[in-house]
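Note that one protein chain is taken out, while the other chains of the complex remain in position.
For reference, chains read A, B and C in written order, and residue numbers begin at 1 within each chain.
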Amino acid sequence: MLHTVNKSPYCSDSLRLCISYAGKDDAVLLIEDGVYAAMCGGNSEAILQGAEVALYALWPDLQARGISEDKLVDGLKVVGYDGFVELAAKHSKVQSWL
Amino acid sequence: MKFSVMVNEGPYNHQASDSAYHFTKAVLQAGHEVFRVFFYHDGVNNGTRLTTPPQDDRNVVARWSELAVEHKVDLVVCVAAAQRRGIADADEAKRNGKNADNIAEGFRISGLGQLIEAGIVSDRLVEFGD
Amino acid sequence: MPTVKKMMYVNRRAPHGTGYALEGLEVVLIGTAFEQEVCMAFIGDGVYQIMQGQDTRAAGMKNFSPTYKALGDYDVTRLYVEQESLSERGLSVDDLMPLTYEDEDDDWAEKPSVQVIVRKELSQIMAAQDVLFNF
Partner (left out) sequence: MAIELNGKTYETDEEGYLADLSQWDEEVANHMASEDDCELGDEHWEVINFLREYYEEYQIAPAVRILTKAIGKKMGKDKGNSKYLYSLFPYGPAKQACKYGGLPKPTGCV
């Protein structure tokens, strides 16, 4: 399953819930304000560190928010919309943690 | 592969419609089929042709219309959600005694069954919202 | 459309502050006409949707909470409520509406639709679905 999270981890429990629901073959893609969780040094890093899933963030949304690649947490991969489509196609379904 | 997309927020206040648009385009570019884009909740507000954004910003509604015209993407606005929010085509306006309609080109108004059908027929349903 | 898919309606929002719950419930009811294998999940603030004693008269809004009681008639018989979400909010199953259905295969015996299960179990049920709708 591919999970998407579109909210800042500082205003919503979506990321935390998503990570606790995601199985180890799943992927989590951060989009929109969800990409703030991809920045290192914040409190949200602890949530991601506990995750066994593959982590992705959408680069157009990172760029729009001024989050450069050197500020990203370890192990997170950056994808574009083409990568988003690939992830959605690769996994059997998509769960949007709106 | 067959994709369907659901859009739950209106234009400009929330990024959902932008994300859904870029995703839908990327689906087409990857050679997949887009079975339907379904607009629900405040997402029905993406379907009014009266939208007039400033010239230095993107035109979210016109962009969806172009996608419908150029790629034959089926853009469906939920009738129940549209009635609540004042989105109408000519038939709906007549049925409900309104003196105007505002549906944008390429969009059509239909029932919630279209969403369920999209869920059944498509290989993937991807939702964008608040 | 001969295919029968497993569909889960994931409800994560409180009922009256926004319209998502009401319009989400409308999808579930309409969706039953397609005779798919459906269930609902109530997670996070979604558990507030089926809390007992909702009365919207003074707030001047439509009270759609009684409509959840019709789900049994519409053959929506599996309502999963996440235990952790209830506990975090100081709620127990007694705070929820007693939603039931009549079991056709058991001489129309009345049975509870609500099943309180832990997150781990709910995540497995979610993983077994074909389509997920979020409201």
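The rule we apply is simple: contacts are C-beta pairs under 8 Å (C-beta built on N, C-alpha and C of every residue); 3 or more make two chains touch, one makes a residue touch a chain.
This one's a predicted model, so the numbers in the text were calculated from it and none came from an experiment.
**Q** Could you tell me which displayed chains border the chain that was left out of the figure?
**A** In the entire complex, chains touched by the missing one are B, C.
**Q** If I consider the whole complex, including the chain that's not displayed, which of C:L29, C:M51 or C:L86 touches that chain?
**A** In the complete complex, the chain left out is touched by residue C:L29.
**Q** Extract the touching residues of chain C with respect to the undisplayed chain.
**A** 26, 29-30, 32-33, 62-64, 66-67, 69-70, 73-74
**Q** Spell out the interface residues on chain B facing the chain that's missing from view.
**A** Against the missing chain, chain B presents residues 79-80, 83, 94-97, 111-113.
The rule we apply is simple: only the chains that are shown with their structure count from here on.
**Q** Round to the nearest whole Å and give the separation of the Cα centres of chain A and chain B.
**A** 25
**Q** Counting only residues that touch at least 2 other chains, which ones in chain A make the list?
**A** 93-94, 96, 98
**Q** For chain B, give me the residues that contact two or more of the other chains.
**A** Expected reply: 8, 125, 127, 129.
**Q** Give every residue of chain C touching chain A within the complex, in rising order.
**A** 10, 12, 43-44, 119, 122-123, 126-127, 129-132, 134
**Q** What part of chain C is in contact with chain B in the complex they form?
**A** Residues 1, 3, 5, 7, 19-20, 23, 26-27, 30-31, 33-34, 36, 131-134.
**Q** Which residues of chain B touch chain C in the complex?
**A** Of all residues in chain B, those touching chain C are 6, 8, 40-41, 80-81, 111-113, 115-117, 119-121, 125, 127, 129.
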